[in-house]
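A single protein chain has been omitted from the complex, and every remaining protein chain is retained in its original position.
Read from first to last, the chains carry the letters A, B and C; within each, the first residue is number 1.
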């Protein structure tokens, strides 16, 4: 995550480390000690071991107000430790608000939820832009004073429009992209430029009813529960690591329209929970799955 | 459902009618009137119209203690009405306990739940026999004083063993068969002999993870909820009309063994609810779906 | 519910009857027959008998497009039937949108949900006014183009302000009042003027934690689930008939602020469901309880 300030100028309140590495003895002690010796007071520590793969995962959050060295120096020393234990890691600081872009088509329930939750301080994100392939929801941009970019997509102009979009995203140093019922498939190049940084909401309990018209599929199948799934976007459609899922009960009395209506509450709630987890650095993707440090 | 008493000797307390026919005006009034004019006091009436298919479905339950004619005569007159409106129907009486056979392999959680619930009067069924392809659970038969038949299945003897089983079922006039984690696939002939009278529990949220090892599939996929599905058995494996479904939350901390353990509670609870609905004549199959009059 | 059109001018699509009376034989048949004989095609019929009190309750919905007599004449004949069976009843028509007033203080989550759901056609209500004791949410009125009336309440001016409010309500022929986190207690006179027509949302799982600061009470008690309750307002605070309830799981990690945040999602969802049931004439209050025809 980029930042306008130089490292030295920051006064972070809390710092969060997400780290994964091959499992070995003493990792928790070593990492806790590392933080403690540099003046960090650990507020939360969570860890997990995937036994089959012998992989270790941890999330550590500490009060960074009394660190005995500048953040840049801290990160430099952490880099050495990570090298020794072959770890991948990511650090975030409580005063760095992630910069979001929301992609949307015509359905408003998900984006409306996100904009509102952020407006009352529940997400603590910096929503930089709304990108849509339709003009339909421009008014939401006006209402929340967020730039709204409309790039209509036809079969022919898809890559061209994507190129424009990627320019916008890069120009505004976007950290995470939310597909809030964006009804276009992104190209592999686009997806690969934002690994585990694009969050989608699919309106079914994946892997059931992937693809188009999941509520119709659910209706035809006669299931008794409908679902929604929020996941990171990967090259394979509807197959990315799942962050959060939810279900709601339906009955034979529910027509396809009722499923859509019940689904609306489900989708916005599941997507909001997924975004919250992602923004709080509680999600560690691992292979086709996620580890969620709640 | 067959019965040891002749129709005339019965003194039913309540009678229940399940009926479906093409929709037309006045059906509710006509059926309610039909019951009332014969001395029946309607206790519950529920109906549903599938608009696309223009089909009408109803479940009517009445106090049959003061019927002004014998049950046999009542059913005879109902047959005439049904003919006029092209209806399919089924009648049941509160003192007719359905005769059940439970098929099971080695997992005990589902059958144990059913046997116990029935022993405390929650199912009000007449469990006539347990059929298994293993000796493992014979002791449950002893404990509840229910005949236990063991028919080990090999690739070669499947149809032969099925023939033995069907003889047992017919000989004891079994109404409904419960597959309480019975790990064998029944032949189409068997299935077709008991249309909408065989209830299975599948240990996944169908249509996700049909087939073998659903918990392993769920684990590998990294879903955040696991499910169980109870459905009528049809010729196509795991595709019969769904009666009931349930889900439970899991996390990355749950190993495959934990999924199995959480699934146990889910499976027995979902299967028990499905059996309860079926025994109370609250389930009307229609095409690939069910209508549940709760 | 009052209406601008005269009865004869209406062309209702569907009509709904809510009726309760002492139980007796043949009520379902009689009511169904009554509707059928006047050209009504019953779409839904639900009934319930409270055995201890020997009371009968029903909700009947029919296609009123081919009624053989004007609505006014239909209601006149229904009045005669009701007299014979000592029934209380209420009829509504699908093209009569209820006229709502929303009372609110400073919390926006509930009113925002209602306004939005109505704007996308989910409630099908005519929201006529917002009444508040604070200026805080005036902007929502502007945004949705709904008159916003601010009546600040002090200890001294409460009855005076209520008198103003009741004038507004009467002047605009308001059918139902929604207390969307309105933090003032209404006088008994106010409450009694709108029997079963004032819906409140209480932010706890009543009867637990009635009164002030329920989330703080829940936090101090260490419960593992928090709740929300929507109920009709009666003279006794937080004791009116319950329409709908919901719960959410919490843990020791949730500070009081987290309970408030989780509660927000719960409250708006429970209140919206209650309003939907009320507007669809699915709620029949009976004594201290409600019968919900879903």
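As a working rule, a residue touches a chain if its C-beta (ideal position, glycine included) is under 8 Å from a C-beta of that chain, and two chains touch if they have at least 3 such contacts.
Treat the numbers as computed from the prediction; the structure is a model and nothing was measured.
Trainee: Touching the hidden chain in the complete assembly: which of B:30, B:112 or B:158 does that?
Mentor: With B:30, B:112 or B:158 as choices, the missing chain is touched by B:112.
Trainee: So one chain is hidden, and I want to know which residue out of B:50, B:75 or B:122 touches that hidden chain in the complete assembly.
Mentor: Touching the chain that is not displayed is residue B:122.
Trainee: Need a quick check: the contact residues on chain B for the chain that isn't drawn.
Mentor: Counting over the whole complex, chain B touches the hidden chain at residues 108-109, 112, 116, 120, 122, 143, 261, 265, 269.
Trainee: Name every residue on chain C in touch with the hidden partner chain.
Mentor: 48, 51, 205-209, 220-225, 227, 241-247, 251-253, 255, 288-292, 294
Trainee: Mind pulling the chain A residues that touch the left-out chain?
Mentor: Chain A touches the missing chain through residues 25-30, 32-33, 35-37, 41-47, 49.
Methods note: only the chains that are shown with their structure count from here on.
Trainee: Suppose every chain is reduced to the average of its Cα atoms; which one is closest to the average of all protein Cα atoms?
Mentor: Measuring from the global C-alpha mean, the nearest chain centre belongs to C.
Trainee: State, to the nearest whole Å, the distance from the C-alpha centre of chain A to the C-alpha centre of chain C.
Mentor: Computed from C-alpha means, the inter-chain centre distance equals 38 Å.
Trainee: Do you know which chain A residues sit against two or more other chains?
Mentor: Not one residue in chain A touches at least two other chains.
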